[in-house]
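Each chain you see keeps its place in the complex, though not every chain is here.
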Amino acid sequence: MILGKVIGTVWSTRKDENLVGMKFLIVKHLKLDYTEKDAFTVAVDSVGAGVGEVVLFAQGSSARQTKLTKNKPVDAVIMAIVDKLDVNGKPVKDE
Amino acid sequence: MILGKVIGTVWSTRKDENLVGMKFLIVKHLKLDYTEKDAFTVAVDSVGAGVGEVVLFAQGSSARQTKLTKNKPVDAVIMAIVDKLDVNGKPVKDE
């Protein structure tokens, strides 16, 4: 999984019929100190994540293993909202 | 999913028999301010996207989860046409 931060939303009306009702979130990839990398991924939200939250997302066929995304043409899903990170036994302070 | 912009078409007559009738579009990857990255992907169109439109495409086995692409040897599909992006609560102006 990749660590990321939700920073926005992609709006789309013309899309595959099986995607109606899904929320497409823009997720910036994070370093371990919570700073943002340049890279971003558009991921479907399956856990009620909001803008500003730190999340994990899964990619590929694994992105279709939630109730919401099963058999759907999506290749990235947010499957966890992160409470905190411990690195080398110490919590990483959020920015 | 990856954010992209359709900039062209790949024409092919000699191809796998299951690909007849599919449209192969050239999709430049986009940054969040709609400027184009160098990278591009050739993706099958499943939503009627045209040149100049901003889209999302899905890759890998997820690209085969549309009616059009099921069981076909394609690894990228355009599954949504983007209306707009919101980043940090504000709409991103299209170029």
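All chains are identified by letter, namely A and B, in their written order; residue positions are counted from 1 within each chain.
The criterion applied here is as follows: contacts are C-beta pairs under 8 Å (C-beta built on N, C-alpha and C of every residue); 3 or more make two chains touch, one makes a residue touch a chain.
Not measured: the values here are computed from a predicted model.
> With 2 chains in place and all of them the same protein, how many does the whole complex in this file have?
5
Just so we're on the same page, only the chains that are shown with their structure count from here on.
> Mind checking the centre-to-centre distance between chain A and chain B? Centres are C-alpha means, answer in whole Å.
So the centroids are 20 Å from each other.
> For chain B, which residues are in contact with chain A within the complex?
It is residues 1-3, 32, 46-48, 56, 58-63, 65-66, 69, 77, 79-89, 92 of chain B that touch chain A.
> Within their complex, state which residues of chain A touch chain B.
So the residues of chain A in touch with chain B come to 7-16, 18-19, 24, 26, 40-43, 51, 60-61, 63-64, 71-76.
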